[in-house]
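A single protein chain has been omitted; all remaining protein chains appear in their positions.
Let's turn to subunit A:
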Amino acid sequence: MEEEEQKKVIDLVKELVHRLVSQNPQNPNFENSLRYALRILSSRLTPSIAPDASAIAESIKRRLATQGNSSDALTFSDLFSKFSSKTGPGSVNNKWALLYLLKIISDDRKTSKAVVNSSTLLPNLPLNDSHLTNHFNGKESRKLGWRSNGVLLLNKDPENLREISFKEFVNLVKEENEVSEEVLVRDVLYCSQGIDGKHVKFDATVDGYVLPDLVKVPRATHVMVKKLCELGWLFRKVKGYISESMDGFPAEDFGTVGQAFCSALQDELSAYYKLLAVLEAQAMNPIPLVSESASSGNYLSLRRLSVWFAEPMVKMRLMAVLVDKCRILRGGAMAGAIHLHAQHGDPLVHEFMTRLLRRVCSPLFEMVRSWVLEGELEDIFAEFFVVSQPVKAESLWREGYRLHAGMLPSFISQSLAQRILRTGKSINFLRVCCDDRGWADAATEAATAAGTTTRRGGLGYGETNALESLVVEAAKRIDKHLLDVMYKRYKFKEHCLAIKRYLLLGQGDFVQYLMDIVGPELSEPANTISSFKLAGLLESAIRSSNAQYDDPDILDRLRVKLMPHGTGDRGWDVFSLEYDANCPLDTLFTESVMARYLRIFNFLWKLRRVEHALIGAWKTMKPNCITSHSFTKLQQAVKLQLLSTLRQCQVLWNEMNHFVTNLQYYIMFEVLEVSWSNFSNEMEVARDLDDLLAAHEKYLHSIFEKSLLGERSQPLYKSLFNLFDLILRFRSHADRLYEGIHELQARTMESSLSSRDERKTRRQTNHTSSEPGSWLSDGRKALTQRAGEFLRTMGQELGAVAKEYTSLLDGFVAQLPVQQHVDLKFLLFRLDFTEFYSRLHPNV
């Protein structure tokens, strides 16, 4: 078999040599040629390139195309496709070999064309047709070739010159490079996965992958390896962060955002692994180069690698930066930090960061969604920017939840965050305090209106508009629902009105009646007063006034409260009314708000009491015919004294009444009613509970400021109270005066009638009254004397009161314009309408 084939080969070679040699006219020794051919054939047993027919065809085609005859190239590729489609018996088996053969022959002919031409032409020349020159034929022709075309010199002997120099170069390279490039490429590929290569290893001291100096490679390669290994260093960092975070996960509170971040990084890394796998596969394959001289290197060189690594390097660098940045951050803060890096002009970076952020933010957005629509705070790791605090129900709204500024990512604006906070808070408030279930419908409605479903994962980073619209829709509906509940179910407005009517003494008849019946009781020392009795009195006051028609629910909330009292306090000082606001309402009527209401009440109560006292004084002071008639019988001097004292008293009363009435009017109409009307308007337009709270706060504040209860009007308030005290003192003086006058009158009447009853009367008066009655016992003269004395002391006391009053009032009026509040100007205007005070004291 073997021999047979061998024989066949020899036969064929013989034939070939015969054919080739017979072409030549100079027929040399056939045997020699045959031996030569066989020797050549036996010397090369394997081809130097990989058998790939199509690659060779491609190379031929390209060469034809570059030579300028593209139609030839097309024809050739057509021929080749036909040729390669011939299969089966009879076809050429070793197609690539044939093609390669053709190619080499063609190349050879081209490189030695000049020679061949000259050598083939030469024999035809008649001049050279000589056997003698035959021997030198070749040399001759070469010389001719040199002469005819100097450029051909280089092509002349390509194999020798080129191959020798190439070999020299290879030797040089081999000497210089202990390590071949393929090995380095493999090392770099390992390094970029964080694995030490054969030569390139991680050096902890330098903190990076290094190619040791001992390995002899050119400087350029050194630098390039170093550059490429940066990727490995970055990779180590990112990988280290991921494994560190994931290992410590449940133990440390790493957080869902952190987990999302890690998983996003992991995904990026797996894409990177894919690239590396492809590169590694490529590194094994040689390039299908078809050229006999250059040894075809591996596909991947360090340079190619550096091109391939350009994009992953950018990404890896970004990831490393993020990892550094996020090491200490958690939750919203982490998302915010990553977001800051996403603001980048490079579309590659931007797109990468957006992809990353979409993953990172999804837990955060999920939290927002469930918070806004369900009021659930799914935040085990404290990553959300809303923080809850365990508080009692009444302070849930104010203190239960707050924004955590550190966790607020910068792509959510402050106002949006506030909105988010409030919406969730409203839901929780409805659920906890109002015991309401209707919000769920509102939330569903909001979700459908916003176009997102209530399912999870509906929102993502970059859809801030969608988020905003969802929040806005939800907030609108939930807030509306909450206000509805507050207004309709819990009757907030009615309660406010009730407070105004009872605590702010807006219900006149009720206050009047209450004042009348509790007055005597409150004059007792504070420690002897029973609050039960007062409660009973309050009850009767309600029943006997128009208040009885009010809602019993509201009336039930009205209570008497006695404040802690010191020694010497009277009932007046400790008495106050209280309004009991229960669960959802106590968010609005908190303890501090109620304390302020209480202060206002105390002030108003005192004002009322003073007014009441003045009215009481008027009742006794009213001039009538009986009194005026009775004085006619008095002595002239005493009568004059009496009249002047009475007049003094009347004038003082008038002055006080003017002041108190105007103050009362001012408080009631310019303060309370105006504030109330503003508050009502604001209540109408309030869109959420915060608005309502603000409106209520404003209402209280304006009352406080205008009625001199504020911080700044402390001195004014004090002088006002001194005035009130003085008026009350005046009341007692006036009472005493009129009591004395009545006694005197009675005595005068008595003495003017018969003296028969005198003794009896004297005994009676002696019995009943001790001091003022004493002057009745003496005779008419003594009586007159006594009366004169009494009136004098009374006149003096009244004069002292009047003087003090004038000075206090002056002080008060002088202080009024100093106040900032514009409404107090109206009070001054009202008090000093006739410019009486300002004319009296031009300096004011």
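Just so we're on the same page, a residue touches a chain if its C-beta (ideal position, glycine included) is under 8 Å from a C-beta of that chain, and two chains touch if they have at least 3 such contacts; residues count from 1.
We take it that contacts and distances are computed from a predicted model.
Considering only "Mitotic-spindle organizing protein 1", "DNA replication complex GINS protein PSF3", "Glucose-induced degradation protein 4 homolog" or "Translation initiation factor eIF2B subunit delta", the record for the omitted chain gives "Mitotic-spindle organizing protein 1", by its UniProt protein name. Of A:Y100, A:Y190, A:W371 or A:W676, it is A:Y100 that touches the chain left out of the display. Which of A:R62, A:K86 or A:K533 touches the hidden chain is settled by the complete complex: it is A:K86.
For subunit A, the residues touching the absent chain in the complete assembly are 5, 8-9, 12-13, 15-17, 19-21, 23-24, 26-29, 32-33, 36-37, 39-41, 43-48, 60, 64, 72, 75-76, 79-80, 82-83, 86, 88-94, 97-106, 108-110, 112, 115-116, 119, 134-135, 137-138, 159, 163, 292.
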